[in-house]
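Removed: one protein chain of the complex. Kept in place: all other protein chains.
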Amino acid sequence: MAYDLEFERPLSDIEKQIHGIERKGEKMKAEDRTQVRELRQRLDHRTDEIYRALTPWQRVQVARHKDRPYTHDYIKLMCDDFFELRGDRRHGDDRAILGGIASLDGKTVMILGNQKGRDTKEKVECNFGLAHAEGYRKAQRIMRQAERFHLPVVTLIDISGASPDLEAEQRGIAGAIAENLQVMAVLRTPVLAIVIGEGGSGGALGISVADRILMLEHAIYTVASPEAAASILWRDAAFASSAAEAMKITAPDLLELRLIEEIIPEPRGGAHHDHRAAADAVKAAILRNIGELERLPVEELLEHRYRRYRDIGAYTREPIGAASV
Amino acid sequence: MAYDLEFERPLSDIEKQIHGIERKGEKMKAEDRTQVRELRQRLDHRTDEIYRALTPWQRVQVARHKDRPYTHDYIKLMCDDFFELRGDRRHGDDRAILGGIASLDGKTVMILGNQKGRDTKEKVECNFGLAHAEGYRKAQRIMRQAERFHLPVVTLIDISGASPDLEAEQRGIAGAIAENLQVMAVLRTPVLAIVIGEGGSGGALGISVADRILMLEHAIYTVASPEAAASILWRDAAFASSAAEAMKITAPDLLELRLIEEIIPEPRGGAHHDHRAAADAVKAAILRNIGELERLPVEELLEHRYRRYRDIGAYTREPIGAASV
Amino acid sequence: MRDESRPALPVNGQNGLNGLNGRNGAHAEAATAATAATKALPRNLAVKCPNCRELLVGKDWEKNLRVCVRCGYHSRLSARERIELLFDDGSFEAFGSDLHSADPLSFVSRTQPYPAYLADYRARAGMDEAVVVGRAHMDGLPIVAAVMDSNFVGGSMGSVVGERVTQAIERAAEERVPLLIVATSGGARMQEGLFALMQMAKTAAALARLAERGVPFICLLTDPTTGGVWASFAALADVIVAEPGAMVGFAGPRVIEQFMHQRLPKDTATAEFALKHGMIDAVAHRRDVRPTLVRLLRMFGAARPA
Partner (left out) sequence: MRDESRPALPVNGQNGLNGLNGRNGAHAEAATAATAATKALPRNLAVKCPNCRELLVGKDWEKNLRVCVRCGYHSRLSARERIELLFDDGSFEAFGSDLHSADPLSFVSRTQPYPAYLADYRARAGMDEAVVVGRAHMDGLPIVAAVMDSNFVGGSMGSVVGERVTQAIERAAEERVPLLIVATSGGARMQEGLFALMQMAKTAAALARLAERGVPFICLLTDPTTGGVWASFAALADVIVAEPGAMVGFAGPRVIEQFMHQRLPKDTATAEFALKHGMIDAVAHRRDVRPTLVRLLRMFGAARPA
């Protein structure tokens, strides 16, 4: 993967230098090799520097990176076996939400997640990752099946939002999401949600009500896309970066606000620079968290889950702020 | 209601005579009145005679009579209040299955049933009574709601069969029926099914898994329409009356085979001759049966229901019959 | 203007069954001011229907519960007006009114901090949040109610709305009293970020427990009910009734048109559309809402206890 984001310009410059030297091939001299080694060290150093100081809006770029591993990539890299469960048994098989029974180091889990397409064909097939009602109903079917067989549920979140189209309304996207919230709240088996890229709005929430929510280091989780928030609150979508900042959508912010439980560190330069390392980290986090959750008796698990959501909210006894009018 | 079925010819002849005399109006003499009275007695007598000896195929005609009371008629005549619950919360509101919360003499029940249309507009609206997947899903929603609120469920069966069209397949009519069978088998509240007209095939079964099945005197309940059975087994739909005979589809036959629990007698000449009397009889049967079923603890009720279906079947230890080839 | 320290509720309505006609004094003025439809017009003289532009006699407009006699347009009502319209006189007792937003993100958009923004709305809308919750009676039958108000930040759901609604749900579950929610909302409140989004899950979780208890939940959808409210508690009711013409949808027709780059049929994402597609149980004229709800409560009340 090359460095191709705007703020990665210094990194791509270094990369270009490296490639320039390496183009010599057989003709490379000892000092060339030394220079390449030094440039690589500098690249790593600068990458670390830049990624340590990412702004929220830069994180949005990383979370949306076209080469970032998707649910399908994680499943392929993490699972020793996977059988896809398809269809909602009522209308269709939404390719924007994938799920099935999986084996992780011999441990059986139900895994499901949002799928964005990579090439054009795949993008069209899965509606650019915008899930429909039947996707949420398929997810519900898979989760109820997990409950029946006492399998933990792992969900991978990566969606900008549920599909805002006519068909979604006709088939009841709102009701489908709402039902999932209710079903997941009382599902009698551990549920672990991991935001791997974009966690956008109700579309993300519809498969992320969980005992614990983990986020990849550069993932985002937000009530509305920064662009939508900017166009409403700033009356100009160009203020997306301001909205991204103001809404506190990054993993560190949300950990500090205690809205998520854990951050999974990403490989240098983001998950898209090393799918394998990212998948290993996610897999380790899944196995550890599921192991811990499975130790709880189910009634206790459900009481914790209820409290986890019941306690979310920030209020005071007296109104704050003074009217400006 | 006039007598308009083929086998009712003797009755319509008498009716014609009566009308002929009554046409005199003011000019009717005492002997005319006497004659009318005698003719009416004869009409009643002949009606009883004919209806006592109805062949299965004649019962099919009665069960399908265009003036026979439909679910909507029963609801209007039986209930002191009714709130219709509409829609499957996923796709649409199938007008071929109606249901809602109802009050019967102050007793709250969930009532639902098949609706055939009477006039053309209504017929089109409800697809001539041929239910779609969303109708069965609406029924399931209503029944689950009944369970939640400990309301008994009453279903009124009157369907020639589920819709055999492309949309039904696309939206999973088979799965929708199958799910209902399973849900009804373990629904934790009393379920009473009453075949009021035609009980046809899986389309009827999909809302008639119950603790008790009642049939109106001239209703039919069958694995396949006589026409369909004839065209398959006799290779000629014209043998429908033979099929109707052979398949044992009438209320008395099914009571004798112990596949139903009770027959509700119809007014003279069939339910369509007196909607009010038919509704009163059905209502009384509902209240009595529900009252009895509600006396059982729910676990016992469910065990009885399971046994009711578990025990259906006719087998021997040794094969019967000798090959003809 | 209004004294902000005065609690917005409880409210003592002047009338029960027949709705909004007959109010008077400062109370009525505040209520009228809060309703965009009548804001610019002198009260009781003439009202221009916001839909068909017909000029209507103010008294008739009020008598018809602010439904246009010509086109049937149902104008938006404040929470206060709903309470007067739906519940038995003086029966509404609010709880949860000591909860106020805490600005957990220290949110500033453009130049305005969120607390000031809220204070503006408190002043303008004459209420302290987008929902009021309480106990009430309908024709003598007890309910727990949550009544939303689109005049307060578009009826958006933040922590306070989510918390009050959840308290109402929990109260209904505890006391085994039917729950009624009158919904109207533009969606989640963006200024509260993920706290706002999570209220969807919180209310849904509480409703799961209500359902386990077998307590009925009826929801009345009013114009507009969209976004996170429609996609959480509002869609989870046992019985869903909507007012005619109310916008009911996840995304709303404008967003859908933008996304699809095409014009949509006029009824897209309305109450009638939702009925046709099987999402709700009834569309009821404002004058029929209360009797309908009372009938339902009566029938649910006659059910065999758990």
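The chains carry the letters A, B and C, assigned in the order they are written, with residues numbered from 1 in each.
Definition applied: a contact is a pair of C-beta atoms (placed from the backbone, for glycine too) under 8 Å apart; a residue touches a chain by one contact, two chains touch by 3 or more.
Since this is a predicted model, take the numbers as computed values, not measurements.
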Original post:
Where does the absent chain make contact, in terms of the chains shown?
Top reply: A, B
Original post:
Among B:43, B:126, B:219 or B:247, which residue is in touch with the absent chain?
Top reply: B:247
**OP:** Have a look at B:25, B:297 or B:321 and name the one touching the chain we're not showing.
**Re:** B:321
Original post:
Among A:16, A:45, A:123 or A:150, which residue is in touch with the absent chain?
Top reply: A:150
Original post:
For chain B, which residues lie in contact with the unshown chain of the complex?
Top reply: 162, 164-166, 168-175, 177-179, 181-186, 201-202, 205-206, 209, 221-224, 229, 232-234, 242-243, 246-249, 254, 257, 259, 305-306, 309-310, 312-325
Subject >> Those residues of chain A which, in the complete complex, touch the missing chain >> reply: 81, 83-93, 101-103, 106-108, 134, 138, 145, 148-151, 294
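The criterion applied here is as follows: only the chains that are shown with their structure count from here on.
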Original post:
So which one's got more C-beta contacts, A-C or B-C?
Top reply: A-C
Original post:
Taking each chain's centre as its mean C-alpha position, how far apart are chain A and chain B in Å?
Top reply: 54
Original post:
Rounded to the nearest whole Å, what is the centre-to-centre distance of chain A and chain C, using the mean of the C-alpha atoms as each centre?
Top reply: 34
**OP:** Would you pick out the residues of chain C that each touch at least 2 other chains?
**Re:** 211, 235, 277-279
**OP:** At least two other chains touched by the same residue of chain B: list those residues.
**Re:** 89-91
